[in-house]
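Written out below as structure tokens is the structure these notes cover.
The other protein chains are all here in position, but one chain of the complex has been omitted.
The block that comes next holds subunit A.
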Amino acid sequence: MTQATTNTTDDQPKMEVKSSWSFLRSHMREYGILFALVAIMIFFQITTDGILLKPVNLTNLILQNSYIIIMAVGMLLVIVAGHIDLSVGSVMGFVGALAAVMIVNWDIPYPIAAVLCLIAGGIIGMAQGFWIAYLRIPSFIVTLAGMLVFKGLTLWLLAGQSVGPFPKQFQLIASGFIPDLFNGEDLNLFSLFLGVLVALIIVGLAVRSRMEATKTGSVEEPFVFFAAKNGLIFIALIYMSWLMADFRGLPNVFIVMALLIAVYSFITSRTTMGRRIYAIGGNEKAAMLSGINSKKLTFFTFANMGVLAALAGLVFAARLNTATPKAGLGFELDVIAAVFIGGASMAGGVGTVVGAVIGAFIMGVMNNGMSILGIGIDWQQVIKGLVLLAAVVFDVLNKKKG
């Protein structure tokens, strides 16, 4: 019978903007995670006597987590589409090994090798996506198989040895910094300039979209929140770029990451394709009956994941300056945890790129902070596990209440 008519909201449409408090309650998730990151950073900044935000440590933090963030962006699409990819760690290790064998053993020029590696990642993603999208084999199974296969192939490719070192130029992918075009003395002025520019663009775009929304009368967010959020982002970006400019400038990887985040944020939130991926994750049957080609999109998300895992593999190999059989081991779990901490739903259809990135930073800051404090790897794992659980429990309870 009709059981679902209890929780209806048949009241007349309210035209006034909601009060700040009720808005905060209904958007707890989005702000909660940002608050959590800020709180965790403040906590470690204090407990580590300010080491956390020292320029050199901040730069390290970003370098250390770059490959997790690169993969988290791809994993977000996969999870939003209602799937999971357990193979990314192994694929990443495999591609790193492939790069090492091509560049070090076969003397293939590194730009060509890098392109070939990205293509290989795409093919691996497609090979897995084919089974999942077209034959409807559960992604958990397919990528679990992929994880074993590529772990094995990495061992075979490297013959159990570490292969390296890479040419200087290749290493710069991960360890290089953008040159200072302005020739600052102690400060990388160009990096600072870029940081300010990006901050201005982000805030500018936010203001523009808010003005658009005001015109169509669909503003939900109270102005205080809008101003506070954007102000915080603006100051944080400039402060961070100033800190890094004070060390050696913005790392190359940082630029790559920033571009990926920007592009994928745009794809997920503003394009028809992004919308369709959310729709198939939210309700695949309804999406298919709305004419959405769920097979093609699922296939795409896995192909895309493969390319990003390959990119992460290149960055990781370049950073370590060697390809080892153990590279990427267990990284898939960090990546998946980052996406779920960032608010994505296991059932699909929910999650944002920025959330996943913040989730990755939460994990990264905790790793870094706890290492500085000298907490052993044993307790680090326990604490990280509990944080993941807490984030998801918070999510579920919050949803029930709302």
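Please note the rule applied: a contact is a pair of C-beta atoms (placed from the backbone, for glycine too) under 8 Å apart; a residue touches a chain by one contact, two chains touch by 3 or more; residues count from 1.
Following the convention adopted for this analysis, contacts and distances are computed from a predicted model.
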Absent chain [UniProt protein name; select from "Anti-anti-sigma factor", "Putative multiple sugar transport system ATP-binding protein", "tRNA-splicing ligase RtcB" or "AAA family ATPase"]: "Putative multiple sugar transport system ATP-binding protein"
Touching the absent chain when the full complex is considered, from A:278, A:340 or A:361: A:278
Candidates A:350, A:366 or A:391 - the one touching the absent chain: A:350
Residue ranges of subunit A at the interface with the undisplayed chain: 1-14, 209, 212-213, 215-216, 218, 220, 270-273, 275-276, 278-279, 282-283, 285-293, 349-350
